[in-house]
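Yeah, one chain of the complex is gone here, protein chain that is, but the others are all in their spots.
Let's turn to chain A:
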């Protein structure tokens, strides 16, 4: 777990009008699944473009397996499997012809692993890519990303445009790869996705790393969210004033209790105020990031 696979240090690429990435620093260790989280335009794709050697950094550096991502891109790519966010395959080829082309570009003659993957994904690759559904295309892309048994997988918003069934299938595939020791870098704007697969995540905002968190640890810090409904909005407001951190919205009051905070006192006080309804849920990653690092883009 100690060897560093991706090292990004002080990486800056300024596209002007405060778009781009600025002074990014993070590291992904061998065997780790690392998430790049953030809203659209936060710099996730820009970061991945630099890791893939598509774009040269203005300053700072991005290294994979110790090699520079731009100047040594071709050597880096040998050990990397990449699934682009905008899945643009070559429409006029069949899936199999495309897989063969990609294998050919890798100098890979042996297609047995690719065929195994096709079978595992239930992919019939013999039709023209133009006629494939989004999910089927994604499977072709995944086969191409996995068929050379890469040590690092880089996935840019891999579930966008997939139906829930396909999404689940994708997660199973990625979890299996992770269990085999493949290092994974995943970008997403959906917190649940990252929560499901990743050990750590960096939250990007306006091209900067707002936080890097150990997700397992973060989960233990998760508090519970309570929503209470009162008879009138006025009563709700009164109750909210009497409880630090509570917010009233109409007849509803929302508040958060951390571990070890007094649930009994909350219930007693709510009962006294004539609570009508109570909902409770585990705080998710999104809530936590919002709570810890603020909700709005600066």
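Remarks
One rule holds in what follows: a residue touches a chain if its C-beta (ideal position, glycine included) is under 8 Å from a C-beta of that chain, and two chains touch if they have at least 3 such contacts; residues count from 1.
Throughout what follows, contacts and distances are computed from a predicted model.
Think of the chain that is not pictured: of "ABC-2 type transport system permease protein", "GntR family transcriptional regulator", "Sulfur carrier protein CysO" or "NAD(P)H-quinone oxidoreductase subunit 2", UniProt labels it "ABC-2 type transport system permease protein". Within the complete assembly, A:53 is the residue of A:53, A:95, A:158 or A:207 that touches the hidden chain.
Contact with the omitted chain, checked across A:62, A:89 or A:270, is made by A:89. Here the missing chain is touched by one residue of A:102, A:118, A:255 or A:270, and it is A:102. By the touch definition given at the top, chain A reaches the unshown chain through residues 49, 52-56, 73-75, 77-78, 80, 82, 84, 86, 88-93, 97, 100-107, 144.
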